[in-house]
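First the structure, then my questions, so here it is.
Every protein chain but one is kept in place in this view of the complex.
Take a look at subunit A:
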Amino acid sequence: MDFSNESRVLHRCSAHIGNLLLRSLWHLVHFIISICNFTLDIANVLESYLISSGLLGRYKSLHIAKLRYLAIVIESEGAYQTLKIIELLQWLEAVGVKHVCLYDNEGILKKSKDFILENLDGAILFQVLSYWQPSIYAMLDAHENNVLLDQQHMTLEFVSFSDGKEAVAKAANVLFMKYSKSGVTDQNQKEKIFTESQMTEALKTVGSGGPEPDLLLVYGPARCHLGFPAWRIKYTEIVHMGLLKSMNYGSLIKAIYKFTMVRQNYGK
């Protein structure tokens, strides 16, 4: 009896030790990964410094006209750093980006939009230009670079989670109204109502119909779009920029430069 008790205790002890060993190895592996990432971060910071100081010649001229609509996703903690966001927008303005969409999951940026607009010279709220929206879509669709360059002011759009899935639900109700009024028995009518272009129109009707961004920059701990309206990011390039608090001008230039080079080679 004692012997079997002892062997049970021994078995439990060795299981514990084995567990501890595995956990230590796991932590060791992740520690090594952190060191690797830290080294990469230092290299990135050095490169960003070189880009900012203009020492790397190829980043000096950006084909900024290729970037028609830029989206920036900011994780919730970063969304409270309004001054950092204003600084980022000022950099974008300096580089020549004309249309920016700011997104955060909880809508914190929407609450600070007045403060941001006040502190950014000449920026206009995208929604206010509702009667100009068709012309903005036309500009974005027509690839007319001349028209874009003439644009005096930067337009800012503020988007949150409610413009994503919830907006699709609202748009579904709009389509349901159309369906109930006309298309129920007629198959042709049904096919005309439930199309992607009708959905796009319905989303515009409920106030969540912004254009599709070409490039989406994520300021957060991970490369993740955090719920940016799904309908708008079909072919959007998604780039991770790190945390907002460690943002720098060089990385921003590098991301935009890479985007313009990609667009040149492959198209959509």
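In the analysis below, a residue touches a chain if its C-beta (ideal position, glycine included) is under 8 Å from a C-beta of that chain, and two chains touch if they have at least 3 such contacts; residues count from 1.
By our rule, contacts and distances are computed from a predicted model.
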item	value
Among "Mitotic spindle assembly checkpoint protein MAD2B", "Auxin signaling F-box 2", "Alkyl transferase" or "mannose-1-phosphate guanylyltransferase", UniProt-listed name of the chain not shown	"Alkyl transferase"
Sole contact to the chain not displayed, among A:Leu70, A:Met199 or A:Leu252	A:Met199
Residues of subunit A (touch criterion as defined above) contacting the omitted chain	22-23, 25-26, 29-30, 33-34, 75-76, 105-106, 161, 164-166, 168-173, 175-177, 179-180, 184, 190, 194-196, 199, 221-227, 230-231, 233-239
